[in-house]
Structure formats: C-alpha cells, structure tokens
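Of the protein chains in this complex, all but one are displayed in their positions.
We call the chains A and B, going by the order they appear; numbering starts again at 1 in every chain.
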Amino acid sequence: MFQARARAEVLKEVVNVVSTLVDEAKFTLNAEGLTLRAVDPAHIAMVDLTLAKDAFEEFKAEESEIGIDIDKLSQFLKLARGDDIVDLRHDEDKRKLKIVVGDITRHMSLIDTTGMSDPKVPNLNLPASVTVRSDDLLQGIRASETVSDHIALVANSEGFEMSCEGDMDQVHWKKAKKDLASLQTENSVRSLFPLEYFSNMLKSVSSGSEVTMHLGSDYPVKMEFRIAGDKGEVRYLLAPRIESSD
Amino acid sequence: MFQARARAEVLKEVVNVVSTLVDEAKFTLNAEGLTLRAVDPAHIAMVDLTLAKDAFEEFKAEESEIGIDIDKLSQFLKLARGDDIVDLRHDEDKRKLKIVVGDITRHMSLIDTTGMSDPKVPNLNLPASVTVRSDDLLQGIRASETVSDHIALVANSEGFEMSCEGDMDQVHWKKAKKDLASLQTENSVRSLFPLEYFSNMLKSVSSGSEVTMHLGSDYPVKMEFRIAGDKGEVRYLLAPRIESSD
Partner (left out) sequence: MFQARARAEVLKEVVNVVSTLVDEAKFTLNAEGLTLRAVDPAHIAMVDLTLAKDAFEEFKAEESEIGIDIDKLSQFLKLARGDDIVDLRHDEDKRKLKIVVGDITRHMSLIDTTGMSDPKVPNLNLPASVTVRSDDLLQGIRASETVSDHIALVANSEGFEMSCEGDMDQVHWKKAKKDLASLQTENSVRSLFPLEYFSNMLKSVSSGSEVTMHLGSDYPVKMEFRIAGDKGEVRYLLAPRIESSD
C-alpha cells in the first residue's frame, strides 16, 4: 500500500537527482518515508536518496518497492507548477501508479523490480570535507567544460580548489578557507573525476543549496546535500580516475 | 481593389490559425470583410475563418480573391509588435500585396488562386456541445502527448473528458459540468481524433480564449472560437478516427 500527496517541486527535486544517473529506478517505501539507491549503467556513480514522510503533505505506505520510469514521471511533473499538489497512489492489482495533478490523471505502468539491484553503499574513510555553495561550484564547472574532460578536486588546510588541465589551457577555481562554509582536512588531498558526471550531479542540485564533499587522494568523492526543505537527503558517490604521471 | 490597415496582432491571429493546416491560402474579400476556407493536404481537417471589416482600423475591398503564402506573411509580421499598424494594399497590375510596417515595405508576390479549391462546409448534426478555456485544454493535450497518437473526446451529462490510452499508460483530463463554461448534451458521446491535429489547432488559439466544441459519437468535432477581439470567428472541423474494438 502506498498513497501520498506532495508539492510538485518536492517530486521534481527527486526526479532531477535520480535522472542524473538512471532512467528507471526502484523506490523502497515504508512507514517512515522513501529511499532510493541506484548505480549508473557504467558503474561509475551511485545515488543514495532518502525522503522522510514529513516531506509530503500526506504519506501512507507499507513496506514495498515500486519501479518507476523516471522520464515519464519527469514529463508528467512538467505539467505542474511548483506548488501544485500531486496525488500518488499505488494500484497493486493493475501494477500502476495513479498520479493526479489538477484535472489530469495518469495511470503509469510500473517497472518490474525483480531484476533491479540493491547496491551497497561502500564504507569509505575520507579524510577531508568541504562545504561549498552549489552555484559557486557550477561556475567552476562551466569554466572547466571547454578545457578538459576531467576535473581534479583538491583540498588542503588553505582552501579548496577545482582544477582542470587541458593540452593547451588550464582552468583553476579556488576558494580560500575563510570564504568556505566549512573546510576540514589535515593533509592535502587530491582526486581526479570525470567532468561530465561531476557536472551532471551538481546541475541536479537546486540553486542556493550547500553541497558537502568528502574527499581523499585518488579516492571516490561523496557529495551530500539536502532536498525538500531539509526533509530529504541525497548522497552521490563518484569513482575517481587515475591520474597519468606525465 | 483591396486596401486595409490592421493592428499586427489581429493579422498574427489569422496567420496562426491558417498556418495550422496550410502553407498557402486563398482569402476571399468583399465590402463586409474577409473569409478563408481551407482543407489540409491530407483532407483530415478544415478551417473556416471570417474576419469582419470592423476588425481592421480601415478596410476597403471589392469582391476579389488573393492567394497568400502564409509563411512569408508570418515572417513579415514577426517584424511588428502587436500594436503596430500594418498597411495592406493589393497591387492588381503587378499581382503583389504591398505590406508596410513602420519604415519597412514588402512587395509580396501573390499566389495564383485558379487551382485552389473552394471547400464546402459539411452540414453536421452534432448533439453535444461544450465550452472550455483553451489553456485548460492545452494542459490536457500536453499530458496526452507522451502517451498515444490519439485522443478521445467524451461528453456526457456529468462533464467533459479528454482521454488518451497508450499501450502502457493512460491519461485522463476531466472537468465536471459545474466547472465548465457550458455543457449541453442529452446522451453520452465519444469520438477519437488524431492528437497532432487536435493539438496544433488548439495551440493556434490565443491564451485566455474559450473554445466551443460540438461533438457526436464517431463524428467530426467542430471547434469554434472568436478572434480579433470578437470581430472574427474561426471554425475548425476535424475528422474522427475509427476506434478499434480490442
């Protein structure tokens, strides 16, 4: 059993985050809310999302799983304004999700979740963490996109840097410790990441949010941010690229 | 003889309506105003437009016909703001339409109307009629576009419904009688239409307008709406599709 009502902008946030990595996703439901864990087809990145029942206007669910075509849900939500109320109801007999916005009802076929994996979140010991405004990060990413396919994230006691080295040009985006919301690191750490993944992930973060990144050297980055007015949380994990030593 | 002056937004409304179905059109002129009737190349839909001379700032015409390339006229009108005055004059010797907006004059070749048909408006007895705001209809159409190529229009004593049944998903848009500007029907009627035609027709209606639809069962729909601040009228006819009985 699952039935809920939510403001469209909450569901849009969820869809933006998930669609970054997968087209279809399994939502796990219980009385406390909703969780979702998914790995992209290339196994380079993982998303781990939780949304408490308080993020909804109404929420009732038994333990269950529903498989959703994220594109379809995204298209449907485009019909709604941010503060429209969306009504969701799982029709178990017909294996559909009934979604209502205003005068419109869609009966959406659900996806069989039998074959869908349950990714484990790896246990990572990441020595550095830095908190940055998403809009600042996006500006650094936009500056990098014309220069290389990879971006290095560097944290040390002085500040945080994104660095992009192309054959011809180099781009550096840098914030001193005093200009960061938070910075904790004992040693200098540096890892290299595929820029497209990193960029898509950050573009899914709502403007005005803060993103906390946990970093090591040649280790994955774990990015955390809040959604749904602090009633939900997203963790992205992104695997590093090995830097060539030339 | 034809010479007239009109606000650009009036002509833009005409062009939007006509370009839905045809690239070239024959305008029939007389002292009372302008009429246009055209059938799309696939003979699925017809437009029947009348614009009274009062819709113009100035209007003088003898009985005549001019064939206009709708794309060219549309391009030219994009140069004008809505409240700019457009000056039109038929140069019969050169077979051109002289159009002036501000500092710009275009001498536009007219199209030979000899071969252009004079479609007859069929005499239809449609038992149901419903009046709906164009913006509401458009939202239902947008919800349907991802689901199927066809849309069913259904009217009964309780309300009006647009319904779209795909292989996987179904979309329903529904208004109860009390939420409709008008609804008149004795029995329940239902007809199926090609969504793309229906969608293009409604997208040509100015935002904020009301559209009256006359409906039967497996019969064409006749859509009526006013243009040019009530000084003009459009009737669209759209042929039904036969519903398969599976």
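As a convention for this text, contacts are C-beta pairs under 8 Å (C-beta built on N, C-alpha and C of every residue); 3 or more make two chains touch, one makes a residue touch a chain.
These figures come from a predicted structure and were not determined experimentally.
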item: Hidden partner chain, touching residue among B:M108, B:L138, B:M168 or B:A239; value: B:M108
item: Omitted-chain contact residue, chosen from B:A52, B:L79 or B:L138; value: B:L79
item: Sole residue of A:D149, A:D169 or A:D230 that reaches the chain not shown, by the stated touch rule; value: A:D169
item: Touching residues (missing chain, whole complex) on chain A; value: 136, 139-140, 142-143, 146-147, 168-175
item: Those residues of chain B which, in the complete complex, touch the missing chain; value: 72, 75-76, 78-79, 96, 102-109
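Keep in mind that, in the parts below, only the chains that are shown with their structure count from here on.
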item: Centre-to-centre distance between chain B and chain A (centres being mean Cα positions), rounded to whole Å; value: 45
